[in-house]
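Sharing a structure below in structure tokens format, with a few things to ask.
For this view, one protein chain was removed and the others were kept in their places.
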Amino acid sequence: MVGKPTHVTNSIRQLRFAANEMTQADLAERVGVTRQTIIAIEQGRYSPSLEMAFQIARAFGVPLDDVFQYPETDH
Amino acid sequence: MTVSERSVWVQLFVMPLVAVGYFSVVLSRAADESVAQISWVVPMIWSIGIVVAGIIAGTIASAITSAIAATARGEEPELDEGDQRDKEIERLGNRKAQFFTGIGTIAVIVLCMFRVDPFWIASAMFLAGILGGVHGAIAKLVAYRRGF
Partner (left out) sequence: MGNDDAIKEEVSFTESVQYAGLAFGPLAILAYLGIVLTRVFTDDVSVTKVAWQGPMLLVVAIGGGLYGIGYGIARLVHKGRVDDARDKEIERYAQSINGGLVGLTVFVSIILLALNVEPFWVANNLFLGSWFASFVSTAGRVAAYREGIPS
């Protein structure tokens, strides 16, 4: 399987729409990355670093847990 | 210290020692024979073999002695192979080493263009490899101790 099989999911798209319909480009600018990287994160093709994850949460003014979710697993 | 980190420390010592060994053997031969005659192949094979074997043996020895010392002190011996962090540091160090391999490759191609003796070419490549290895090992240890 290609691509990081990360279990982390995110609500970035919903948060953007809720935040006055922030565009991907806007968010990218605030976080200091390219628009393509935001797209890749939203689509689960890229796992941001912890720092970047915090910066994204900060851009929305919400806690980390509101942006990124990790499933309850039994292992 | 994880076993991975021990291995890096061992590399840091083994590589320069073997390089010194190889060049002493081979350059002393150069003093006696013409360059084209020097049999460098056997020393090279031994050098590569000793580096590999030395790193494995040194790492095992280091792990065992520290485990014994820890048990003597009544502590848990630390024998973790290495985790995600160790893998990342390993990759970082190997990347940094490539700078020297790159220069070595170019140097070797240039030497080939001038039809220099295989002895010099192989020795140059060996030197580049050792320098890269040492540079990589130092980068890894800095990452272990100071973060990256």
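Order of writing sets the chain letters: A and B. Residues in each chain are counted from 1.
Throughout what follows, a contact is a pair of C-beta atoms (placed from the backbone, for glycine too) under 8 Å apart; a residue touches a chain by one contact, two chains touch by 3 or more.
Predicted model only: the values in this text are computed from it and were never measured.
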Contact partner of the left-out chain, one of B:Val20, B:Val41 or B:Ile64: B:Val41
Residues belonging to subunit B that touch the chain removed from view: 41, 44-45, 91-92, 94-95, 97-98, 101-102, 104-105, 108-109, 111-113, 115-116, 118, 121-122, 125-126, 129
Hidden partner chain, residues of subunit A it touches: 2-6, 13, 16-17, 20-25, 28, 32-37, 39-40, 44-49, 52
